[in-house]
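As you look at this complex, bear in mind that one protein chain is not there, while each of the others sits in place.
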Amino acid sequence: MDYSKVMLITSAAIFAIGFAGVLLRRNALIIFMSIELMLNAVNLALASISFSLNSLDGQVFVFFVMTVAAAEAAVGLGIIIAIYKNRKTIDLYDLRLLQG
Amino acid sequence: MDWFVYGFAGFSIAAAIMVITRKNPIISALYLCLTLFSLAGLFVMLGAYFIAAVQVLVYAGAIMVLFVFVIMLLNLDPEKLDIKSFHPPKVLSVFSAFLLFGFLAFIFWNNKLTGITGVDTQALVDQNGGHLKVISAKLFTTFLLPFEITSILLLVAIVGAVIMAKRRV
Partner (left out) sequence: MNSLILAILLFPLVGVLINSIFGRRWPEPWAGILATAVTASSFLLGCIVFFKILNLPTTEQTIVATYFNWMSVGPLVVDFALQIDPISLCMILVITGVGSLIHLYSIGYMAKDKGFARYFVYLNLFIFMMLILVMGSSLPLLFVGWEGVGLCSYLLIGFWFEDITKAQAGKKAFIINRIGDACFLIGMFLILKTFGTLDFLKLQTQISALTSAGLSLTTVTAICLLLFGGATGKSAQIPLFVWLPDAMAGPTPVSALIHAATMVTAGVYMIIRLNFLYILSPVAMGIIAAIGFATAIFAALIAMSQNDIKKVLAYSTISQLGFMFGAVGVGAFAAGLFHLITHAFFKALLFLGSGSVIHALHGEQDIQKMGGLKKSLPITHATFLVGVLAISGIPIFAGFFSKDMILWFTASSVYGNWGLLSVGFITAGFTAFYMFRVYALTFLGIPRVSGFHPHESPASMSLPLIVLAFLSITGGFIGLPEWVHIPNFLFEFLEPFAKLPDITLSHEAEYIVTFISVFVALIGIGVGYLFFVRQSKARKSITTILRPLPSWSFNKFYVDEFYGKAFVSPIMYFAQVCWKFIDTVIIDGGVNLFGGFWKKTSSILSNLQTGNVQSYALLMAIGTLLLMYFVFKG
């Protein structure tokens, strides 16, 4: 049965939701979580298209995406902790040194 | 069977919306976990069992735990959702998100994927000893180079994370 269209629409929806989360939230951690949402949406899209195309290459790619997401999460959280130690805040509105 | 797909899909969307709209970061993290589980269910529906398992193990199991640890470590106050004067208009952000969704939905809906077929049909998979075997075989033959590079990437990430979190001497 061909669920791929529904899956793709879902993937688009989750991607857009994650995108909105990046733009709307002030807390760095929540933005990070929104980015994870976007990555997951992409995974879903990859998997569903690989299902439609009868190819398992898409799923291998999903594997790689997950690996990269894990590495990125580790380093990113390390950076957030470093920023917190330095500035005592992770509110993005207070981290505006580049203004002007 | 359709209801499972629609159910999991709707559930994941609902949970995603919850993720971005909660004040408390811990609540957001938990809702993210929920989203990941629903997505794993969707993967199962697609027949991608291996990925579903890895999703639960790695994403929901390791990455979300990491998130929760960090949130608890930082001990943050629930953030204020006031609009400050220099905040880019919320409306514009929401609007652009909608626009993005519209684009992608349009593309996906009108996409014609007929006429392109790969070789890994279900029959072939069953013939070759199951889903996992085929994926691993691909991983170590066709995708060997990305595999190795990913391992180096993980090494770099480890080193980077250690340096980032170190106390400054």
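Each chain gets a letter, A and B, in the order it is written, and its residues are counted from 1.
Throughout what follows, contacts are C-beta pairs under 8 Å (C-beta built on N, C-alpha and C of every residue); 3 or more make two chains touch, one makes a residue touch a chain.
On a predicted model such as this, the values are computed, not experimentally measured, just so you know.
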item	value
Omitted chain's touching partners, listed by label	A, B
Residue of B:I17, B:L100 or B:L139 touching the missing chain in the full complex	B:L100
Residue in contact with the excluded chain [from A:L23, A:V65 or A:A82]	A:L23
Subunit B residues touching the omitted chain (full complex)	86-88, 92-93, 96, 99-100, 103
Subunit A residues touching the omitted chain (full complex)	19, 22-24, 31, 92-93, 95-100
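Throughout what follows, only the chains that are shown with their structure count from here on.
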item	value
Chain centre separation (subunit A, subunit B; CA means) in Å	6
Residue numbers on subunit A that touch subunit B, as the complex places them	1, 3-21, 23-27, 29-30, 32-34, 36-37, 40, 43-44, 47-57, 59-60, 62-64, 66-75, 77-82, 84, 90-91, 93
Residue ranges of subunit B touching subunit A (in the complex, touch as defined)	1-2, 5-6, 9, 12-13, 16-17, 19-20, 25, 28-29, 32, 35-36, 39, 42-43, 45-48, 50-51, 54-55, 58-59, 62-63, 66-67, 70-71, 73-74, 76, 79, 81, 84, 86-88, 90, 93-94, 96-98, 100-101, 104-105, 108-109, 111, 113, 116-121, 125, 134-135, 138-139, 142-143, 146-147, 150, 153-154, 156-158, 160-165
